[in-house]
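Every protein chain but one is kept in place in this view of the complex.
The first chain written gets the first letter, and so on, giving A and B; residue counts start at 1 in each chain.
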Amino acid sequence: MDSSLGADSARQVLPQKDSFVRNAWYCAGWDYDFSQAKGAVVARKIAGERLVLYRKPDGGVVAMEDRCPHRHAAMSLGRKEGDSLRCMYHGLKFGPDGRCTEIPGQAAIPDRVAIRVFPVVERDNWIWVWMGAPDKADPELIPFSIGYRDPGWNMRTSHIHVETNHRLEIANLMDLSHLAWAHHGSFGGTDAYVHAPIEHRLGERGVTSEFWLRSVPPPVFAQHLFPPEMLFDLHFDVRFSVPCNFMLHFEVFAAGAGKEGPSDGQLLLDTWTCQAVTPRDSDSVDYYYSWGPSRATDSPGMTDMLHEANERAFHEDKVVLEAQYRNIREKPDAPFVGIKHDAGPSKMLRILDRLLAEEAAAAAAV
Amino acid sequence: MDSSLGADSARQVLPQKDSFVRNAWYCAGWDYDFSQAKGAVVARKIAGERLVLYRKPDGGVVAMEDRCPHRHAAMSLGRKEGDSLRCMYHGLKFGPDGRCTEIPGQAAIPDRVAIRVFPVVERDNWIWVWMGAPDKADPELIPFSIGYRDPGWNMRTSHIHVETNHRLEIANLMDLSHLAWAHHGSFGGTDAYVHAPIEHRLGERGVTSEFWLRSVPPPVFAQHLFPPEMLFDLHFDVRFSVPCNFMLHFEVFAAGAGKEGPSDGQLLLDTWTCQAVTPRDSDSVDYYYSWGPSRATDSPGMTDMLHEANERAFHEDKVVLEAQYRNIREKPDAPFVGIKHDAGPSKMLRILDRLLAEEAAAAAAV
Partner (left out) sequence: MDSSLGADSARQVLPQKDSFVRNAWYCAGWDYDFSQAKGAVVARKIAGERLVLYRKPDGGVVAMEDRCPHRHAAMSLGRKEGDSLRCMYHGLKFGPDGRCTEIPGQAAIPDRVAIRVFPVVERDNWIWVWMGAPDKADPELIPFSIGYRDPGWNMRTSHIHVETNHRLEIANLMDLSHLAWAHHGSFGGTDAYVHAPIEHRLGERGVTSEFWLRSVPPPVFAQHLFPPEMLFDLHFDVRFSVPCNFMLHFEVFAAGAGKEGPSDGQLLLDTWTCQAVTPRDSDSVDYYYSWGPSRATDSPGMTDMLHEANERAFHEDKVVLEAQYRNIREKPDAPFVGIKHDAGPSKMLRILDRLLAEEAAAAAAV
């Protein structure tokens, strides 16, 4: 029996409110959000935690809880002083390690006066924050991506906020058959997505998925560029990782004659789209994303066209996902009907659930 | 003892949250909201249920739950395909009977993959949806009304959304003494409403109410048309039915000499106002309404004046009702003081309560 066809309900797909894998790198945004400017003291909410992030004079980024331990004023209303951050309610000052270094009006500073800090790594123009145990913060776990300053690629970047649970974003991204429907006015233009034989490879913390669409029309957003009869081979190579990072190497070839393996058509466009979905909390996500062609296959106007198509498509998803989530919240016990295409989402959600269970077991064992 | 003078509380007048008579026709709006246009896939919330409605090529209107059974995407974001509706998230397609006819990517379609559909009847330019057991959907239960295309009447239509419980709308409409106060700047102009001897006749599913105001000044909105001393006889004939439909035959006569029975003055204006109040949920209603004179008694500008008076008065009610409901929600156990004029509201609310009890008993017996 194909379990993907079984009935379950939203409570099973969205099992635990405010449940997030802690030992993972969460994208906090693009590097340009964390400048050396005086005012660049940035508030973020990640996996249910309010954080403040700021860049030190040495260029490093600090992430700490956005809460002064005194009376819980927002540190994001604070003032940078060297590599420290001062709360601007009553003036308590904290070093980049979170230790309090000054309490105005008193000499003694008890050791326990400190703010929790979180490991931060800056890579490929993204700021990554580790939300779990600091000693487990292994930079090797940061997913591969192409930054917008990579000289080999002409990326454009963006950001959108979506009011949905990140697990529904996983389900969205792990089943690209929705490109035929939700994106019929942008990425779509063929129902080949529905029938593509997808190969999923499971890893410890993610899934890779690869498939070809052969001899298909171009996506709707590019159809005006080609004669109606012109066909293409499209190659999708997805690297998906926790919490919800979607890195897609997408290549366009002139339609070849082969039906197996790599296209024997000419490579026309070689692109990467890098997408990091960060849950703010159970009900919303910050979605940081980029798309762009290799410098070798770029042409004037191409990068901007891809960017505009991306912007349209991400808003199409936002509308669908927010209405879906509203429906699910209103009737959390209404059954879900499974279909064959749930296989991809199920694989990734099972990995997430395994990691959550491992963290829960480890917490219980302490 | 007159029980209408007894003290009770909001919990008794608004006894059950999310409690609606299921076996009833609910107005879903004016026919023009459900056009043949591609984009006319209409979301509604009726009696706590989110519905999608659309018109088939044959003109019939389909109402189904606004929830794809797969992952609960909103069908109201879907696409009309002939007489079917396709979910535009993953492409599942449903016929007008709610049965799934296509699951992209798989051949088998389990029987249980279906969306609940609701009986629909279009009558007098209104779309009526039966929210209960389909086998009980008797079109004879649809209340009499005058549509805006009725050749005998020059109706104008409108719609307002009010954030209150529909039981408080019943109480509003079943006690027209409020015209003297809440509408002192529009429909009012006399306190005769307070003293009118009203005859209520109780039916299985509604109440009819009739009364005359004799030798009264015109309503405020029309006082500028007449010399100050001019008086009129006004006749009100109300047909009220569940859930909250108010159909009023309202006639204006020159003041006659009689004190009993029909006025012996000249009929100056013969009008109908048809009002259907549809609860979205426990906290808000959609209010569809019209007013207009008979073609025989109409005169240039008359229909528009009535419409403008209606618009003003419905906003007067909205302000009063929303503040009242806010007060009631904040202190649901604060006592109510009964007055004589509660008699009308009580009669209709008792009918509603009887129907609710009958449905609850029938459900318990299954």
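Please note the rule applied: contacts are C-beta pairs under 8 Å (C-beta built on N, C-alpha and C of every residue); 3 or more make two chains touch, one makes a residue touch a chain.
For clarity, every value in this text was computed on a predicted model and none was experimentally measured.
Undergrad: Which of these, B:D191, B:E204, B:D264 or B:D304, touches the one chain of the complex that we don't see?
TA: With B:D191, B:E204, B:D264 or B:D304 as choices, the missing chain is touched by B:D191.
Undergrad: Of A:D31, A:D66 or A:D124, which sits in contact with the chain we cannot see?
TA: Residue touching the chain left out of view: A:D66.
Undergrad: Among B:A43, B:V121 or B:A180, which residue is in contact with the omitted chain in the full complex?
TA: B:A180
Undergrad: Contacts of chain A with the missing chain: which residues?
TA: Residues in contact with the chain left out: 50, 66-67, 69-74, 76-77, 86-92, 103-106, 110, 112-113.
Undergrad: Spell out the interface residues on chain B facing the chain that's missing from view.
TA: Touch set of chain B with respect to the missing chain: 5, 7, 10, 13, 168, 171, 175, 177-178, 180-182, 184, 191, 194-195, 319-320, 323-324, 326-328, 330-331, 334-341.
Here is the rule we go by: only the chains that are shown with their structure count from here on.
Undergrad: Take the average of all CA coordinates in chain A, do the same for chain B, and state the distance between these two points in whole angstrom.
TA: The separation of the two C-alpha centroids amounts to 47 Å.
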